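Note that this complex is displayed minus one protein chain, with the remaining chains in position.
Presenting subunit A:
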Amino acid sequence: MAISVRNLSVDYSLPHGTAHALRDVSLEIQKGELLGLVGESGSGKSTVAFALMGLLANNAKVISGTAKIDGKSFDLTKPNATAALRGRGMAMIFQDPMLSLNPVFTVGTQLCEVLRRRSPGSDRKTRIGMAEDALDKVKLSNPQRRMGQYPHELSGGMRQRVVIAMALLSEPALLIADEPTTALDVTVEAQIMREIIGLRDRIGCAVLLITHSLGLVTEYCDKLSVLYAGERLESGTVNEVQQQPGHPYTRMLFDCEVQIDRERHADASENRFTVIAGELPDTRQRPPGCIFNGRCDVSFADCAVVDPGDYPVGNDTEHSARCLRLETP
């Protein structure tokens, strides 16, 4: 069963005007699939997650958008549209695990709480057993001891594992992971990604991985959507997008990524890093035409006036990008 989000638009009212944080963003994730949502700071990736979870700030307003999760449709413009799903149909892993953990309760209490909400009829012993089992599955050593510990007694990686264990227990249809490894070391990052994939395999949920790292997406995800200033500029399978980026922004993002096997050149002037010149447009005053116009290296006259549609790229039906160059007359 696919999870889908259609035409999500979100505005933030700010002191100096209204920022259009998201504009008609659509996503689709099949069951058991990992979709990587990439974008730079301010692209609106976290806003997608918050709009889905119903956790948007008070100054945010969902202008349009529907979600289909677990076979049910939700009108995201309604306040608390998905409240019933939170924790059951959807679970979220934040960058900072302490946002999901309560500092004054032990790990065990918090894990059992999830089970109590999910299956109110179960007895305490079963719940403790299941919680310990979940900790064991995410490879936390000595689960019995962990149950009695408080979050502050654990390292960052261990806390993130506890949050994944919580998600495992709630068996969501959709798991949203918002920069789950940004604060972690590379070796721990690899382990946490492995746990997220393990969780996906165990309960077969759809995973939305929000990240700024293309490396992480190409290594672990099935599909990829690129956000820029609140617009989805490209979407497709990771392999397709990587081999044949339809949007110049995607191509430039890939070029910016510093590859670990890139060797230092003896001539120092050769060791340059690729950059995308210019700055993110102000979403309060959206310029006409393509949102990426101005930073694009292949733009032409029409780009400044014509708002591009979402055009197919290559022969893959799933691969599309918003670039006028793809328009077929």
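Everything below uses one rule, namely that a residue touches a chain if its C-beta (ideal position, glycine included) is under 8 Å from a C-beta of that chain, and two chains touch if they have at least 3 such contacts; residues count from 1.
Assume contacts and distances are computed from a predicted model.
As stated in its UniProt record, the chain not included in the shown complex is "ATP-binding cassette domain-containing protein", which appears among "Ferredoxin", "CheR-type MCP methyltransferase", "Protein translocase subunit SecD" or "ATP-binding cassette domain-containing protein". Among the residues A:Asp133, A:Glu153 or A:Asp297, only A:Glu153 touches the chain that is left out of the figure. Between the chain not shown and the residues A:Asn58, A:Thr187, A:Asn315 or A:Thr328, the one that touches is A:Thr187.
The hidden chain makes contact, of the residues A:Ser64, A:Thr77 or A:Ser213, with A:Ser213.
In the full complex, subunit A makes contact with the omitted chain through residues 34, 40-41, 139-142, 145, 153-158, 161, 185-191, 193-194, 197, 212-216, 218-222, 237-239, 242-243, 252-254, 256-264, 268, 271-276.
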